[in-house]
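Just passing along the structure, written as C-alpha cells.
Every protein chain but one is kept in place in this view of the complex.
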Amino acid sequence: MDWGLASLFLPELALLGTALGLFVVTTTVGGGESADLRRAGAMADRVAFFGAVFAALLALVPAEGQLFFESYAVGGFSQSVKLLLCLGLAGSAWLSRGAARGQVSVRDRPEFHLFLTLATFGMAMLTSATELVGFYVGLELSAYCLYLLVAMTRREGDHAEAALKYFIQGATLSAVALFGMSILYGLSGTTSIAGIGAAVTAEPTTLALAAVLLSLVGVLFKLAVFPFHFWAPDVYEVANDGAASFIAAASKVGAIAALLRLLTLGLGHDGLFWILGGLAVASMTYGNLAALVQKDLKRLLAYSGVAQAGYLLMGLMGRDEAAWSAAIYYGAAYLGLLLLCFIVVVEVGRGREDARLPISAVNGLYKKSPMLAMVLLVGLLGLAGVPPTAGFTGKWLLFKAALDGGAFWLILVAGINNTIAIYYYLIVLKAAYVDDVEDPTPLQTSPLGPKLGVAISLAIVLFGVFPQWVMPRLLDAVAAIL
Amino acid sequence: MAWLDAHILTIILMCPVVGLGIVMLIHNGKDLLIKQVAAVSSGLSLVLSLRVWALFDASTAELQMVERVAWLPSAGINYIVGVDGLSLAMVLLTGIVFFTGVLTMWELTNRVKEYFAFTMALVAGVFGVFISQDLFFFFLFYELAVLPMYLLIAIWGSTRREFAAMKLTLFLLAGSALLFPALIGLAHYSGLNTFDMTLLAEADTDWGGMGLILFGFIYVGFGVLAGIFPFHTWSPIGHVAAPTAVSMLHAGVLMKLGAYGVLRIGMIILPEAMGSWAPVIAVLALCNILYGAFVALGQTDLKYMIGYSSVSHMGVVMLGLATMTHAGISGAIFQMFAHGIMTALFFSCVGHIYDRTHTREISRLGGLFHTMPRASTLFIIAGMAGIGVPCLASFWAEFLVFVAAVKTWPIIGILAICGLVASALFVLRVIQKTFFGPPLEAWKDLPDISNGMLPARLILAGTLLVFGIIPGLMLTNLDESVRALVAVLAG
Amino acid sequence: MADDLNTYLIISCALFAIGLFGVLLRRNLVAMLIGVELMLNAVIINLVAFAKFSAPEPVTGQVFALFVIGIAAAEAAVGLSIVLAVHKSRGSISVDDLQELAG
Amino acid sequence: MLDLALGILIVLTFAGATMAVVLKKVFHNLLGFGLSLVGLAGISLVLGSEFVALMQLLIFLGGITVAMVFAVMMSTPREQSEEPRTADRVAPALLVGAGFPAVMIALLLGGSFPTSPVTEELFGVREIGLALLTTFELPFEAISLLLLAAIIGAVAVARRTRERPDG
Partner (left out) sequence: MTLNAWADIAIGAPLAVFFAMLLGMRAWPRAVVGLSLLSALAVALATWMMALNLPEGGFTSSVPWAVTDDFSVSFGYRLTGLSTAMACVVGTIHLLVQVYSVGYMADDPHKARFFGTLSLFATAMLGIVLSADLAQTFIAWELVGLASYLLIGFWNAKPAAAQAAKKAFIMTRFGDLGLFAGLALMVSRLGDLKIDTVLLAVEANTWEPGFVTAIGLCLLCGIAGKSAQFPLHTWLPDAMEGPTPVSSLLHSATMVAAGVYLFALLQPLFLASEFTATFALGLAVFTALLAATVACVETDMKRVLAWSSISQLSFMLMGLAAGSQVAGFFHLVTHAGFKCLLFLSAGLFIHAAHTGDLLAIGRKVGRSAPVAALGLVVGCVALSGFPGFAGFMSKELVLHAVHEQGMVFYSGALLTSALTAYYAFRLVFLALFDPERESVEAHPSAALKWQQGVVVILAVLTLGIGWTGGDLARHLGASADEAHIHWMSSGVAFAMVALVLGAGLAFVDFGRGGERAGSFAKFPAMHRFFASGWGVDAFWRTFSDVGIAGLTRLALLIDRGAIDRTVDGTGAATKVLGGVAARMQNGRVQLYLSIALGLLATGLLALGAM
C-alpha cells in the first residue's frame, strides 16, 4: 500500500490527530462535576503523551520529498528536528500531567494539552516550510499557543502580567519581522526562501541585508537572544512548569530550526554574520552575568538559556555544514538537559502553591532523593559544558565551527563566559549536594519521574561520549538545506 | 594475554570508570563493600600501570601501546591512546597515588558512596589525560579531572571549604577558558583540521605570530593548574580545605597535569613559540621556587606549608622544562614524579595528625616524635625528600634541573640553587616545631599509624627510596623520548 | 503620485511609525493593541504595493496580505483575552501596574 | 483624478491613525482606528487589490474593532481616561518610534526594487483562490488552526473570570 505523498506528512498528521482527539475531549468537559472533570483531565494527559510519542516514532520514518507544490520540503533535517520537537512535546506533556503541581485548573487541562500539541505542529510546519508565508504562519501559530499556555496558569497574580508582556513583545517584534519579510518579497518578487536567497545574493544591497536581519527578529525573539530576551525571565519564573519546560526546551529547538532555515538567506555576507556575532557575545555576557545574582531556579535557567542562545548563535558564524549540524546537535543536547532540570523542578516543587521555585528548595537533595540529585548533577554539568555530557561535545563542535568562521577572539570571550557560568551552576549544585536541610524526610517523588530522569541523563552522557552515532546523519541532513 | 597487552591503556582508563559504575549500583548503606570495590579498582589500575612500565621499550621515542579508533572523522576527532617516555612515569604516579589515596581514606564514614564515586571520576579524568594523544579527549579528560574537585572539597573539606572549593574550581576553569580556544586554534591554524597530536607535531607548520599567542594561552591555561607564580593562590587554599586523600590526589597528580599539558601540547606542537617563551617561563619558575619557599616559611598551618612547598617544587619542574636541554627536561619529568609521591606522603601524614589532634596549627603541635614515632619518621622522610636530600627521588630531579639551569641561564640557575636553602629553612622549621621538642601534655596518648594504615605510606616512602637509589630506572625510560623532544626544540 | 511605489512606502513607514509610537507611549493596554494593529496594517499596505508594482505575479502579495489580516485577527483575540485576564488579576489595564516581575 | 482620491484617502488614514494614538480616551482611539481602516481599505482599492480591501473592511473594521469595543466596555469605567504623560515616557517612545521607521524609510528609498508590467487581470479573486488552494494550501489550513486556537484560548483564559473554578 503506497502511502504516496501522505508518507511524507506522517508526524504532522499524528500531531493533528492528537489535537483532534484533545479537541473532542474538550467538548465532553461541559458538565460541572469535579469527578468527570478529573477523569477528562487524566484522559487528556494520556492522549497528549501517547500522541506525542507516536508522532516521535513516525518522525523516525525516513522521508524525502516535496509537498504542497514545493512549498514544504521534508528531508533529513526536518525529520530530525521534528523528532526532537515531538520528544520535547512528550516530555513537557508528561511533566504537566496532573497539571504539574496543580497550577493549571482541572477544567483547562484538555485545552492545555491542545495548545501544546498545536504549538508543536506549528514548529514542525516552520521546519519544513520552504516558503515564507508557511514559515511565518507556523511561527505565529506556535507563538500564540505559547502566550495562551502562559496565560492559563491557575494561580492568581503574576502569571497574567508575564503573559501580557510576553504577548506585547512578541506581537510587536513579529510586526517588525513581517515588515522585513514584506521588503524581502518586494525585492525578490517571490515568497519562496530559495528564490529570496538567490535574489539577495544576486545583489546584496544594504536594504536586502537589513530586510534579512529584520525578518530574523521574530526567530531571535523566540530563541531569546540578547536584545529580544526580556520576556524569558518573567515567563520562566511564573508560568506553570509544563508550559515553562515546553517554552524552554522544545520551543528553543524550533527556534534553532527556524534560524537555520532563515539564515540560508544571508549566507554569503560577512557583515550580517558580524552583527549576529555581536548579538551572540552580548547575549552570552548578559545572560551569564545576570544569572549570577538570581535566587529563583527557573529564572536562573532563563538567563542561562539566554547565554546558551549566545553560544549557539556564535557557533553559526561558521556558515557551513559543520556549524549547522553542530547547532542541531547542541539543540538536541540542550533539549535533553532542560528536560532533566525541569523533572527536578517538578518533583521538588510538588507541594508548593506558588509557581516560583527558589534555589533553596533544592537544599539537601542528596539526602532526600539521591537519584534526583544525580539527575540535577548531570543536567547542570551538561549545561555548564562539562565532559562527558553532550553539552561539552556540543560546545566543542560549535566553537570549532565558529573558529572556521574566523571568530578566534569570540571563542575566547565564550570561554571566559563559560567560566562565569560555572559559578551559578555550582551554586545550585552546592545547594543540592552540600547544604543541609532541616527535615531530611525522603522526597515522595512520582514513581516514574527519577527513573525517566536517569534514562535521559544516561542518553546525554552516551551521546556526549559517542557523538559519531548521530553526527554523520546530521551532516548530510544539513547538506540538503545549505 | 596478548589482547590485554594490546588494550592495556584503555583497560587502565576503564578501571576507575567501571569502579564508578559498580559503586553507583551499591546501596548507600554498605560502606565497607564500597571501599573494597574502590580498593580493588585502584589496586588493579596500579598493577596494570606497573605492567605498562614493564612492557615499555626504552629504546624508541615513538608512542607505544597505541590504540587508534576513528571517533568523529568529520570533526577531526579520533580516540588515540598511547604512552611514551614523557607520560610513562605519570601513569605510574597516578596508579600509586590513587591506590594509596583510597587506602588512606579507609576510615571515612560520612557519605562514603558519593566520595568514592567522585574520586573515581576524578582519577579516570587524570588517567585519561596522561594517555590520550588527541586534543579533544585530552581536554575532555582534563575538565573531567577538575570538576569533581569542587564537590569533593565542598562536602568533605575542612576550613572555609565552600569558599575554597568555589575559588579552586573557578580558577582552574578560568585556565581552561584560555585552553578552549587554544586547542581548537591548533587544529584550525595548522590547516590540518585534525586534533591528532602526533600529526600536528610532525606537520611542522609555520605558525607565525599566531603560534606565540596560542602558546601563551596554552602556557597560562595549563600553568594555572601547575601553580605558576601569579596564578598559584588557589592551590594552598584548595589543599587546606580538601580532605586528606583529595589533597594527595590534587597536589600529587593534578598539579602535574598542568606541567604535562605544557610539555605535551605546548612544547611538542609549538617548538618555535616555546623558544621565545622559554625565558619568561624560566623567570616565573624562579619566582615560584623562591617566592613559594619564603611564603611557606611564613605559614602557621601545616597544610598551607605543604601547599606552598608544592608551589615551590612545581617551579623546579617549569624551570627544567624551560632549559630545553636533555638533562633539564628529564629532571623536570623526574621531579613531577618524585614531587607527586613526596606530597602524597606529606599529606597522608598530616592527614593522620589532623584526624588525631584536630588541629594543624604548628604553634599548638609539638613533641609528636615520641607519641607518634611512625607518623613522624614518615613525615621527616617526606620532608627530607622535599629538601632534596640524596638517596631520595627528589634529589636527582632537582640536581639535574639545577645543573641544566646553570648551564643555560647561569644567573637564574645560581638564584634557583638558593632555593635549596629556602626549602631547607621551611621544612626544618616545621619538623623542629611539630616533632622535636618536649612532648606536650595535650598530645600525650595519641595513637600512632595503625598497622592497617601503614602499608599505604610505606609504598610511597619505598618508591621515594627506590627511585632515589636507582635513578636509572626513571632516566633510561625517559632517555629516547626527551632526546627526540630536544631535537624538535632545537629546530 | 498614485503610480509611484515610493509614496506607498512612505505611507506604510509613516503608519508603522505611528503604530510603534502608540505601543511605546500609551499606558492603556487596548491602545497598545491598536498600535500593534496599525503596524500590521502598514505591512499590508507594503505587501499590496509591492504586489502591484514589483512582483511578477501579484497574487502571492495579496495572499500574503490576506494571511497577515488573518493573523492580526487571531492576535487581537488572544491579546484581548490576556488583557481581560490582567484586568481580572490586577484590577487595572494600565502598563504601570505591570512592574512586579523584575531583577 | 486617481491622485486626488489617493490624497483624500491618505489624509483620512493619517487623521484616524493620530486620533487612535494621541487622544487620551480609549473610545476616541477606537473611533480613530476605524477611520484609518477605512482609509487603508481605500488605498488597497487604489492599488488594485479589491479582495484585500474588502477583507480589511470586513475583518479589521467589523471584527477586531468591535471586539476591542467589547473589551473596553468590560474593563471598568474608571479606566476611561489616562494620567498625564510625563516627559520620561514620551522621550524614549518618540526617539525609538520615529528613529526606527526613519532608518527604514532611508533604506527603502535608497533601495531599488524590480519593476514588472502592471497586468490588470491578474488581480482577480480567481487567482487568489487558486493560489490559496495550491501553493499556500498548508498555511491556509494552519491559519484556521491558529484561529481555532485563539478562540479556544480566549474562552479558556477569559472563562475563569466569570466563576471560581473548583479544580
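Think of it as A, B, C and D in the order they're written, each chain with its own count starting at 1.
Keep this in mind: a residue touches a chain if its C-beta (ideal position, glycine included) is under 8 Å from a C-beta of that chain, and two chains touch if they have at least 3 such contacts.
Treat the numbers as computed from the prediction; the structure is a model and nothing was measured.
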Absent chain's touching partners (shown only) are A, B, C, D
Of A:Leu139, A:Val217, A:Leu301 or A:Leu381, the residue touching the omitted chain is A:Val217
Answer key for B:Trp53, B:Trp106 or B:Phe294 versus the chain not shown reads B:Phe294
Touching the hidden chain, out of B:Thr325, B:Thr357 or B:Ser481, is B:Thr325
Listed in rising order, the subunit B residues that touch the chain left out are 167, 170-171, 230, 233-234, 291, 294-295, 297-298, 325-328, 330-331, 367, 369-370, 377, 384, 388-391, 395-396, 399-400, 402-404, 406-407, 410, 413-414, 417-418, 420-421, 424-425, 428-429, 432, 435-439, 471-472, 475-476, 479, 482-483, 486
Hidden partner sits against subunit A at residues 164-165, 168-169, 172-173, 176, 206, 209-210, 213-214, 217, 227-228, 230-231, 233, 271-272, 274-275, 278-279, 286, 289-294, 420, 423
Hidden partner sits against subunit D at residues 89, 92-93, 95-96, 99-100, 103-104, 107
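By our rule, only the chains that are shown with their structure count from here on.
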Cα centroid separation, subunit B vs subunit C, in Å, comes to 65
Among all residues of subunit D, those touching at least two other chains are 104, 108, 113-114, 116, 135-136, 139, 143, 146, 149-150, 153, 157, 160
Listed in rising order, subunit A residues that touch subunit D in their complex are 19, 26, 34, 37-38, 41, 67-72, 99, 102, 105-108, 111, 114-115, 118, 121-122, 125, 129, 131, 133-134, 137-138, 140-141, 144-145, 147-148, 151-152, 154, 179, 183, 186-187, 189, 205-208, 210
Residue set of subunit D touching subunit A in the complex reads 104, 107-108, 110-114, 116, 134-139, 142-143, 145-146, 149-150, 152-153, 156-157, 159-160, 165-167
Touching subunit B in the complex, subunit A uses residues 322, 366, 370, 381, 386-388, 392, 396-397, 399-400, 403-404, 408, 411-412, 414-416, 418-419, 422-423, 426, 429-430, 433-434, 467-468, 471-472, 475
